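A single protein chain has been omitted; all remaining protein chains appear in their positions.
Think of it as A and B in the order they're written, each chain with its own count starting at 1.
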Amino acid sequence: MLLQADDISVSFGGVRAVSGVSAACEAGELLGIIGPNGSGKTTFLNALTGVVGSKGTLTVDGAEVALGNPTRSYDAGLLRVFQAPQMFPTFTVLENVLVSSRDQASSGFFGSWVFRPGMWRHERERWRAAHAALERVGLDDIADERAASMPYGSQRLIELARAINAAPRVLLLDEPSAGLNDAETANLADLISSLRADGLGILLVDHKIDFIDRLCDRVVVLELGEKIAEGPPTEVWADARVMDAYLGTVADA
Amino acid sequence: MTVPTDTPPAAHARRSGRTLSASVGNRSGTGPPVYREHRYLTWVVLFAVIAVAAPNLATGQADQLSLNVWLAYGIAGVGFYWVFGLAGRFAFCQTFMMAMGGYMSAWITLKLGPNWFLVGVLGAMAVTGAIAAVIGLILSRAQDFYFAIGTLAVSEVGTVILTHTTSFSGADGSTVGIAAPEIFGYAFNSYLQMFWLSLAVLAVVVLFAIFLERSPVRRHAIAGRENATVARSGGVPVVKVQVMLFAFGSMLGGVSGALLGSINSTVNVNSFGTSLAIGIFLMLFIGGIGSAWGPIVGAAFYVAIPQVLSSLAQYQKIVYGALLLAVIIAFPEGLVGALRNLAARLTHRRPPVEPGATLVERLSSVLPTGKRRENDAAAG
Partner (left out) sequence: MAKFVALLASGVAYGAILMLVSLGFVVLFKATGIVNFAQGDLVTLGAFVAFWAGSSLGLPILATYVVAIVGLFFCGVIIERIAYVPLRKRPPIVVVIATLAVSVMIEGLIELWQGSSPKNLPSPVGTAVWHVAGANIAMQRVVIVIVSAVAVTAVLVIFKSTSIGRQVRALASDGETAQLYGVRTRAVSVGAFGVSASLAALAGVLVAPLSAIDVTFGFALMVNSFSAVVLGGFVSLEGTAAAALGIGIIQQVVGGYFLPGYSDTLPLIVMFVVIAVRPQGLFALRSSRL
């Protein structure tokens, strides 16, 4: 099992946003996480990547990962794509991808002041890897543009490139298809499939039902912070509790 | 060898196994473009110009004193740039670090002799660096506004402690009679000789600042400052970079204080009070928050104001206040930023990539709220 999250709980003040949710993901498996708004999907991802504190255990590749610490999650190979694309405003597209470089050798003050040749060597390597990540998502031609002025769809892909650049074991994608048109969504689906084929585990939070159906091997359904169903997509849609949970939102959608 | 986008999934899996391997793109020839400009031309030219022009322009004692003070303030300003400009943490304690450095260096040279000046400066750096590292670590989790007033507390408390530890800081918190520094037997007796020393120190400081700008540290610092949550999620060691920049920036304050002590032959904590603290902000804001050159330009302005005002000294505070106001409102990019934009426009190039980083927006992140700002990214 590549990723095993057991009994994850997150509370804010008195509110339990996530309540004892467990999920597991194999290498090369695509696990969908769905649920109505407010069900705690994003909070669950936040918990796994250490953005919020949480209780429970997280194991990646057999080794336990401390919760509540973004660096630990990064070290374990958990990389996250956020719900709204987070571009660093003053960076180019390439620099936005560079920040997540896995090879941090000679990237500190010593490399900057004392041993610059070593720093350049690793830096060239980091640039190469970042360009490769951009190429993977098909955006290498805009590498030197200002990321903040790129269209929304491109920004989503830049975020994905940033995650890929960090040589992830598990990708956590938070509504990656939101705001994309049909062509962009199809492109994204292909990209995610090819990443899965590379042996990554992928957790995918999304609302688009056909997107989930198409890509996911299994689906976990959350409602009000609790897991109410789990299984292959077809089973899950047939589950009465899931229909109940969604009935309210279906009417609004 | 580019990655073929229509390779069947099996081939991908065979090649890369568990983790995703970055394939070699045909872009391996292009290295980091900015960094390939291993030219330090600007640095050489500017310092050569100052070295030649300044002694000719500043003929009187008063002018030469001002030159030295300008250089020393410039060093402290570069330090403040590292702390606030780069790392994004507004620290009120730079003037305290200057005082601390001044006292430390003075204490060492008074005890051991003026030819131990270099050791004195090292001592100043060691003590300010250590204090800043500890404070930086303690306050590392604090929001920017609380970091600001936390360092204000450090500055005020530290000042009181200094005035009380008279064995270190001298009677009345005033160390007097600091002899001219000597390095390997050469005594820097006159203001002009001190000028060369101060200029050399500033040149080295700016060189180190340029090294930082042309390194991943700059990227990490800016990422941590603009969006700490996302930066941390991407593996950037945000706390480490911020604490180290704070420590090194404070060390520069210490060096500045040591130089000022030698220039003025005295160190008194009152000369490093709130007025100078506001002055340091002014230097960075006037000169421009986006580069290490900014505070050096700003320091020139700050030192020049009392000269210009001379008979109107009583209006000094009002002028400082009005200037601060004017700069914030009208010149968000400072003089250096404005010059850069002008140069870019004249040569029909695109202005440098810092439009989002105007002073106003940068300071905006320092404001307190009742809510944690960190979760904005995760909230989406």
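Definition applied: a residue touches a chain if its C-beta (ideal position, glycine included) is under 8 Å from a C-beta of that chain, and two chains touch if they have at least 3 such contacts.
This one's a predicted model, so the numbers in the text were calculated from it and none came from an experiment.
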Full-complex contact with the absent chain, from B:Leu86, B:Val154 or B:Val201: B:Val154
Sole contact to the chain not displayed, among A:Val52, A:Ala132, A:Ile192 or A:Val242: A:Val52
Residue numbers in subunit B that touch the chain omitted from display: 138-139, 141-143, 145-147, 149-150, 152-154, 156-157, 160-161, 164, 274, 278, 314-322, 324-325, 328-329, 360-361, 363-364, 366-372, 375-376, 378-379
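Heads up, the rule we're going with is that only the chains that are shown with their structure count from here on.
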Mean-CA-position distance for subunit B and subunit A (Å): 36
Residues on subunit B engaged by subunit A in the complex (per definition of touch): 2-3, 5, 9-10, 12-13, 16-25, 27-28, 30-33, 35, 208, 211-212, 214-217, 219-220, 222-223, 226-227, 229-237, 240-241, 244, 248, 353-357, 374-375, 377-380
Subunit A residues touching subunit B - in the complex, by the definition given at the top: 27-28, 42, 46, 49-52, 70-71, 73-75, 77, 79-80, 82-84, 86, 88-92, 95, 98-102, 104, 107-109, 111-113, 116, 119-120, 123-124, 126-129, 131-133, 135-136, 138, 140, 144, 146, 148, 162, 164-169, 174-175, 193-200
